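Left out: one protein chain. Kept in place: all the others.
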Amino acid sequence: MGREARAMRIGFLGLGRMGTAIALNLLRAGHEVAVWNRSPDKADALAAAGAEVAATPRAAAEGREIVFSMLSDDAALHAVLRRADGLLAGLGEGALHVSLSTIGVATADHAVDLHVERGQHYISAPVFGRPDAAAAAQLTIVAAGPAADIDRAQPLLDAIGRRTFRVGTRPSAANLVKLSGNFLILAAIEAMAEAMALAEKSGVAPALLLEVLTDTHFNAPVYRNYGALLLEQRFRPAAFAAPLGLKDMKLAGAAAEAARVPMPFLALLREQLVETLVKEGEDVDWSAIGLTVARNAGLNR
Amino acid sequence: MGREARAMRIGFLGLGRMGTAIALNLLRAGHEVAVWNRSPDKADALAAAGAEVAATPRAAAEGREIVFSMLSDDAALHAVLRRADGLLAGLGEGALHVSLSTIGVATADHAVDLHVERGQHYISAPVFGRPDAAAAAQLTIVAAGPAADIDRAQPLLDAIGRRTFRVGTRPSAANLVKLSGNFLILAAIEAMAEAMALAEKSGVAPALLLEVLTDTHFNAPVYRNYGALLLEQRFRPAAFAAPLGLKDMKLAGAAAEAARVPMPFLALLREQLVETLVKEGEDVDWSAIGLTVARNAGLNR
Amino acid sequence: MGREARAMRIGFLGLGRMGTAIALNLLRAGHEVAVWNRSPDKADALAAAGAEVAATPRAAAEGREIVFSMLSDDAALHAVLRRADGLLAGLGEGALHVSLSTIGVATADHAVDLHVERGQHYISAPVFGRPDAAAAAQLTIVAAGPAADIDRAQPLLDAIGRRTFRVGTRPSAANLVKLSGNFLILAAIEAMAEAMALAEKSGVAPALLLEVLTDTHFNAPVYRNYGALLLEQRFRPAAFAAPLGLKDMKLAGAAAEAARVPMPFLALLREQLVETLVKEGEDVDWSAIGLTVARNAGLNR
Partner (left out) sequence: MGREARAMRIGFLGLGRMGTAIALNLLRAGHEVAVWNRSPDKADALAAAGAEVAATPRAAAEGREIVFSMLSDDAALHAVLRRADGLLAGLGEGALHVSLSTIGVATADHAVDLHVERGQHYISAPVFGRPDAAAAAQLTIVAAGPAADIDRAQPLLDAIGRRTFRVGTRPSAANLVKLSGNFLILAAIEAMAEAMALAEKSGVAPALLLEVLTDTHFNAPVYRNYGALLLEQRFRPAAFAAPLGLKDMKLAGAAAEAARVPMPFLALLREQLVETLVKEGEDVDWSAIGLTVARNAGLNR
């Protein structure tokens, strides 16, 4: 890290809350950034900050050394790659696509093939962190792909995150780590919610339980932050919507089945998310599985 | 907590690894300690350090202000309380029993009744921490019972732990918190083991996965320490034997059923522990549920 | 079984709906029956039919060759056996206790010891069948114990059931078979309820699904009868109350844990029953786990 980053011409596809915050940091780091989003009005903030707004993914990619994408799911990435005016059509030979999205292992493996057969480069670099961490350039980045490609992207990754982990030369390895991380977060939420429901119905204040736990063994952000969400029952607006959580658990499940790994906790979490979507609607945060746990225990919520 | 502890005459029942370490710290703090253990040879270290060795629980309790017990399970506590030469027979009116054992909620509730009808006092004060933490007087103590009784014990608790949490006036509240904590630890182990098996079979080094996780969201002892155990496959000798883990999950399950709280993760953990005991034997650490996860994924262990 | 049953002097303890129906059939078969129930008013129907009403279990047992018991749970049997004026005190040396109740394996094993040390005989003979089958003497009986003891009871068992299966010489074997049967029934209900919820929410009439299934592979009473209950949503009044179902699943779970057998379906059924009790109350039929399945799928019930 520490390396002086020369200004580069880059592209950025996907301007949701995460994408916008990341692209702004790339601009601030002195790079020339062409941005594209399916709904063009999302590009206004970037344009105001000096980005060029492209009409198509292809236009955002043409003549750029490196193009980032931060899209909502596998289908969105597929569409952006393959459409006639898409990324594959615009990306030059030798240029690099840095895929930040949380997508499936098989999709990442397939993306590699699509790029390689066109002489393009591809790495996966999904991130851990909420929009506020993205805005503060404090994301944790998990990168995988050929070392030379990650090296090439590293100055840019340094501009958007606090640390980059390299987890292998096959890009989908990074996606697997990201999906595993999301599984572990949701497992921690479910476990906490069960314990807090037990405490509350047994006459112990859940806040006290959480205080004891996070004082020692469980003194980590996942327990402190999601524990607070559960205590305060703050499930709307969603920071990470339950349907996205279900998507990730399904992607993790597909990877597990492909690798032939029984994952009983993961199986249970999928059911809990479906039940939560049934009962709470599609706009709730994924941590609302804790609401389902509480209601199923008869707690008045 | 700064208070000067006057020397007290106390009793201590149960000299396993935890009990021995705790009793030694009470001796070192300047108290007169009478100790008892079912197998008397376990008392040698304490005798050498200046403890009086009692022949029966009753003898260890007579004339003592406060008596601690640290026993393996509910049945052991029941036996120590009720036998003719037992604790209830020896404890004076107004004297206090501090129960450090990890026992069930119903057992603690019943213990309160047995003491109250004899004019004796009872609090539950189970601890978090392994034998090394006990030896270093760094236990985390979860206490519940009448405030005046905990106040009375506090100087002694300060001599054996780093911090005491007070979680309610009904003693069994502390047992519930302890059982909930053990449930959460085992849930974290299961989740990590599933994710690590997925990583390993997908070509990602589990050590890398763990490094990423514990760098941020999961930067807590439970993930660092048990993660290391899983990586190194150190399941013997048991620091906390699987049958004790199963006992605790059953006690948590009994509390959940009594309070009418569905806990699907807990239910699954019980089955995983039974399967682990079937396959690995009774002498394995409870974290060996991770070994079961790995073997069920076809990993060569 | 064709054998001519000579008239015997027998006792009968426990006059719930099942017990009453069974005892009436024993009377009708020409035997002299002394009956006892904790609430004496339940004995009126039997008295009217010619039974002698005893004031205590002991009185119902004294001077009787064979004494039946049909009690609600392990605690009730324990109380009836051990009280000062109880069954063990009244049963003569060489007399036989036929235990029809659905109790746990460990309780049955313990009951054997209590009888043997007094020179009394004990067999377990739990029954399959609802009160209407009991009234029609069409119960299916599962008996276990020494062959000579079952032989001795056989003429009486023939008077109350359609068929007796002998499943071993250790009495608790019969209890294990009964508990296994109840587990399988509840598993079938859960599976049907899940499939019917899937059908209903996918636009397929659950009645049609059930018709297809029971036409072939699933053409058995458990699917026809419970399928009809689920379709008609007849969960009250309870034919077999959910708390009794939970008791049986717990007894099966205790047997499974003692034998070290992981049973993941059983674990899940316990949680479903707890959730059902939370949501529907304690007076609902055990098949109302199907109501929980439907509600958790968002079906309007």
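Read from first to last, the chains carry the letters A, B and C; within each, the first residue is number 1.
Assume a contact is a pair of C-beta atoms (placed from the backbone, for glycine too) under 8 Å apart; a residue touches a chain by one contact, two chains touch by 3 or more.
In this text the structure is predicted, and so the values were computed from the model without any measurement.
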Option touching the unshown chain, where C:Ala29, C:Ala76, C:Leu114 or C:Val222 are the choices: C:Val222
Identified contact with the non-displayed chain, of C:Ala29, C:Leu231 or C:Leu268: C:Leu268
Residue of C:Leu46, C:Leu88 or C:Val177 in touch with the missing chain, whole complex considered: C:Val177
Positions on chain C contacted by the hidden chain, ascending: 105, 128, 140, 142, 163, 165, 167-168, 170, 173, 176-177, 180-181, 183-185, 187-188, 190-192, 194-195, 197-199, 201-205, 208-209, 211-213, 215-223, 252, 255-256, 259-266, 268, 272, 293, 296-298
Interface with the unshown chain - residue positions in chain A: 246, 250, 256-257, 260-264, 267-268, 270-272, 274-275, 277-278
Chain B residues touching the omitted chain (full complex): 264, 275, 278-279, 296-298
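The rule is simple: only the chains that are shown with their structure count from here on.
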Chain B against chain A, contact positions shared by both copies (same if over half, else different): same
Distance from chain B to chain A - Cα centre to Cα centre, in angstrom: 39
Where chain C touches two or more other chains at once, by residue number: 264, 275, 278
